[in-house]
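For this depiction, one protein chain was excluded, whereas all remaining protein chains were kept in their positions.
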Amino acid sequence: MQKKIIGVIGAGSADEKILKTAEEVGKLIAERDAILICGGLGGVMDAAARGAKSKGGMTVGILPQSHRGGANPYIDVPIATGFGEGRNVIIVRSADALIAIGGEYGTLSEIALALKIGKAVIGINTWDIKGIIKVDNAEDAVNKVFESLILDF
Amino acid sequence: MQKKIIGVIGAGSADEKILKTAEEVGKLIAERDAILICGGLGGVMDAAARGAKSKGGMTVGILPQSHRGGANPYIDVPIATGFGEGRNVIIVRSADALIAIGGEYGTLSEIALALKIGKAVIGINTWDIKGIIKVDNAEDAVNKVFESLILDF
Amino acid sequence: MQKKIIGVIGAGSADEKILKTAEEVGKLIAERDAILICGGLGGVMDAAARGAKSKGGMTVGILPQSHRGGANPYIDVPIATGFGEGRNVIIVRSADALIAIGGEYGTLSEIALALKIGKAVIGINTWDIKGIIKVDNAEDAVNKVFESLILDF
Partner (left out) sequence: MQKKIIGVIGAGSADEKILKTAEEVGKLIAERDAILICGGLGGVMDAAARGAKSKGGMTVGILPQSHRGGANPYIDVPIATGFGEGRNVIIVRSADALIAIGGEYGTLSEIALALKIGKAVIGINTWDIKGIIKVDNAEDAVNKVFESLILDF
């Protein structure tokens, strides 16, 4: 049986609190035996992947670059799209549901694309967009994201 | 010399007032001798393209489908991407600046992508996102979008 | 009624004979009142677009870059995809049929994609691939490409 795939989206640079939350989210996703998918770069993506690897999880990075060199060191499977921001839609389509942590315009585009195609988006400290399920911490985010999958299947 | 390219983004269905604004925006873009680029489908995209054609303008539709059949009848150049929502990034990259009119999640993703890569976004009755230049009517929108180009060059 | 769209594919650099053929193909496409679509760059793409413009035709360039700066000066509508070679599939999908002139690996990928999705490919001095309709000169190529459209509709 294929594992669940959880998207973690957020900015390439972020403050300590956001990064700590992202790392915790990564750990909890790995403990649930799901695959973590993200944009493969720094900041929230790096912290979440690091968290997942610390618990033996599997991590996938959908890179904007056309070569794998840009992936952070916690990515098991770097996917070199070469599509720049166009890769955001691939993250959203490949994830069963997503957790947005903080984030700038790139994250906003992913939130919008996810809601457009009907994927659940759990948000921590992120854009205030109708449709996002807001939570305050990593544990609630991961609980909610897996609840959304149960409702779906 | 290549013509300016103005993106018009908005939902595939919209109320009468929004559609009338979109048509007016299309007319004004054509009167400025710029190319109108949009998603090529219905609603705001159809109304804006119809407006542009009524003034002899040129219209480009970046379609989500892999064949040209889905284009509205006011599109001169249908580009069949086959990338679904992934085509939004192509609209944003190809436009010199954009006007958002109303809009749902798809439009929000385009606004976010445009602001991410530093393109000016003029908004009429659309999402309330920092970075958008808000205006109330078609004439102001088109004035502002061409002003943004002058600042750029 | 929307105009026919003819793709012209070939390498970014080519010898004089190939370039002359490409220019002639561009002229003949414009004289048939069809839109010429190509990769927007140099070599065969530049020569074909130049030919089309010399006869008042319309030219579209599907660029690999994420900005319009790379387009050759004969492109009316530069589409900045930012997808690199990923843009080849957009050329193929948007064209009603294609003419391949000379060409290297990029052209081969376009020929393969076109034949995969069932678009007619007329070839002059290009890769020897089953499925290509081979001709010797610009006039035959353009005649054959429009014949293929009649069979299709």
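Going by the order they are written in, the chains are A, B and C; count residues from 1 in each one.
What we mean here is this: a contact is a pair of C-beta atoms (placed from the backbone, for glycine too) under 8 Å apart; a residue touches a chain by one contact, two chains touch by 3 or more.
Please read all numbers here as calculations on a predicted model, not as lab measurements.
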### Query
So which of A:I9, A:L28 or A:A80 would be touching the chain we can't see?
A:A80
#### Entry: Residue, one of A:V25, A:A52 or A:A71, that touches the chain absent here
A:A71
### Message
Applying the definition given at the start, please give the residues of chain A touching the unseen chain.
### Response
2-3, 5, 35, 58, 60, 62, 66-68, 71, 75-83, 89-90, 93-94, 117
### Message
By the contact criterion defined above, which parts of chain B meet the unshown chain? Give residue numbers in ascending order.
### Response
66, 82-86
### Query
List the chain C residues touching the unshown chain?
83-86, 88-90, 104-106, 108-109, 112-113, 115-117, 129, 131
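Criterion: only the chains that are shown with their structure count from here on.
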### Task
Would you kindly state whether over half or under half of the residue numbers at the chain A/chain C interface are used by both copies, giving same or different?
same
### Summary
For the pair chain A and chain B, the C-alpha centroid-to-centroid distance in angstrom is 30
### chain A and chain C: spacing of chain centres that average the CA atoms, whole Å
40
### Task
Find every residue in chain B that makes contact with two or more other chains and list them.
83, 89-90, 117
